[in-house]
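One chain of protein is taken out of this complex; the other chains stay put.
Let's turn to subunit A:
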Amino acid sequence: MSNNNNRNKEKKEKKEKDISSTSTSTTTSKNDPNGERLGFDEPKSDLDAYRLENKHVHNVYNVISSHFDSTRYKAWPLVENYLNSITCGSIGVDVGCGNGKYLNVNKGNIYTIGSDICQSFSTICNEKGLEALSADGLYLPYQTDTFDYAISIAVIHHFSTFERRVEALKEIVRVLKPGGTFLVTAWAMSQKWKGKNYDSSDVMVPWLFQSKFKVEEEKKLKEKEEEEEISKSGTTYQQFHRYYHLFCDGEFESLFEKIQNVDILSNNLDHDNYYCIIKKK
């Protein structure tokens, strides 16, 4: 508990401006000095896709997780409102929980179990006293028809093929009880709010990693990954690239079309993110 308080205090003291409101969509402007794009090969098989995500999503977050944690602490009101509307005594899952900022919302009344494929994120959550395990979103360790609600915030855009995005949504729907609801969000291709524009729906977004957050794990990665060092106002950064599939209008509809037992309750754009609430039939 005291650990937790200290952490919050530290964060307040920093008074760092939280530019964005979603878990992954923040400092791109800060983190994208020259708008560089890294080319990559379109995955030709599911195994290719798995390896691309491993290299450009999981391994990157495993390294930058503590830096990420220090910049992402503000909950997105939309997600907060959703969780606060859930009835007392409900159990739910947060798939791809990251640093766990939603696991505490409505605490005591509802119980949210987090999971992330990046083990450094489940470690960060546990250090904060939050319940999180390490699991692949495509292979959730839960029984079918178990949970009252589910969230997956800024996660689905890290899956690199249409089929894998469908499978990921299907897997969450599988563990949901009939009648249960699920809030899912993804980055939009048109980022008017942030004043950015991407010219392609599959992009590599750079992350400037501050060396002070360096951990052991990172050295392992350094051996096998390409990365550049960048100096900006006296601080040395390392640049990593995260893979994103940016969502278009109607994209959630076309994904959920492949899943039979759901109704879309709402589907909108908020702060450059599509968010969609569905209900399992």
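Keep in mind that, in the parts below, contacts are C-beta pairs under 8 Å (C-beta built on N, C-alpha and C of every residue); 3 or more make two chains touch, one makes a residue touch a chain; residues count from 1.
Here is the rule we use: contacts and distances are computed from a predicted model.
The chain that is not shown carries the UniProt protein name "Trm112p-like protein", picked from "Ribosome biogenesis protein NSA2 homolog", "Trm112p-like protein", "18S rRNA (Guanine-N(7))-methyltransferase" or "serine C-palmitoyltransferase".
Screening A:Gln119, A:Ser190 or A:Asn267 against the full complex identifies A:Gln119 as the residue touching the chain left out.
Contacts to the hidden chain, counted on subunit A, fall at residues 46-47, 50-51, 54, 87-91, 108-109, 111, 115, 117, 119, 122-123, 126, 129, 132-136, 139-144, 148, 174.
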